[in-house]
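If you scroll down you'll find the structure; I have some questions about it.
Every protein chain except one is present and positioned as in the full complex.
And then subunit A:
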Amino acid sequence: MTLQNSNNTLFHKAVLAGCAFLLITSQAMAEVGHDDEEEHEEGHIVLTQEQIEHAGIGLAQVGSGTIRDVLPVYGVIAVNAERVQSVSARFEGSILNVTKSIGNPVRKGETLATIEANESLNTYSIKSAINGVITERAANVGEQTASRALFVIKDFSNVWAELSLFTKDLPKVSVDQEVRIHSVNSTVTANGKIVYIAPYGDRNSQTITARVLIDNPDGRWSPGQFIQAEITLSDTVAPLVVRNEALQIVEGRSVVFVQEEKGFEPRPVTLGRSDGEVTELLTGLSGNETYVTSNSFILKSEMGKEDAEHGH
């Protein structure tokens, strides 16, 4: 072996070793950042019984149910205009005697005042035609009656609840619908029916008034009071309902997770009527199927978790 040769070989070897080191380093670095992707079976979500229990996934059978669809509105208590009597003297004269003051309850036929007629000088008494409460009194002893109203008697045993309906709600509301009325602090409630919907609207508020007649035997409803009301739009039995918490939106569509032999399937459904608790299903499920009620979100999360990431 010549000097030149050995020299070359050795130098080559050295370069080789260097390159080996380089290779090692670059390979080592190439390994960084790889993470394993988990394969996911499309369609069904498979969970063990243990997982279902641990995750607190609740199951229920699809069945029929009552849907009480309500429309909440605001309103105000008003006097029943049919139960107001304004009393004036039949013959002009001077007032001899007044027996009732503002606030006094009166019964039908009860004497309110005694008048001496100017022409006949006969005395006669003015009587109430309804049961009610004196709300106005314009009569004092010695005064001339002239033609003015001496008393206004209002009957509060039933009152009107005047509900404001906005344009959007109008088509849903009709006469005879049941209405539940709450006072502002919800301490008093009453039930009634819509008896009238005004054919004209209010210019300022763009509302239509719907009227509900409610009994007020102990005077808890005072005209002028604000109220909340719920108009029952429907109260029917639907053949297929699911609990509201079962509904999830996946890729823009409502789905219900249905338990099948292979696992849970996110089943697209079309929704019908709905209330605070249950929703009617029009398509998607048939009777007897078992669906996920509570913690249905966990299944949605399980479906999409592969894409979950922590980006910056």
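Throughout what follows, a contact is a pair of C-beta atoms (placed from the backbone, for glycine too) under 8 Å apart; a residue touches a chain by one contact, two chains touch by 3 or more; residues count from 1.
Throughout what follows, contacts and distances are computed from a predicted model.
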Hidden chain of the complex, named as in its UniProt record, picked from "Nickel and cobalt resistance protein CnrA", "Electron transfer flavoprotein small subunit", "Inner-membrane translocator" or "Osmoprotectant transport system permease protein": "Nickel and cobalt resistance protein CnrA"
Touch criterion as defined above, residue of A:S101, A:S147 or A:N204 at the omitted chain: A:N204
Touching residues on subunit A - with respect to the absent chain: 1, 3, 6-7, 10-11, 13-35, 37, 45, 47, 50-51, 54-56, 72-74, 166-168, 184-185, 204-206, 225-228, 249, 252, 297-312
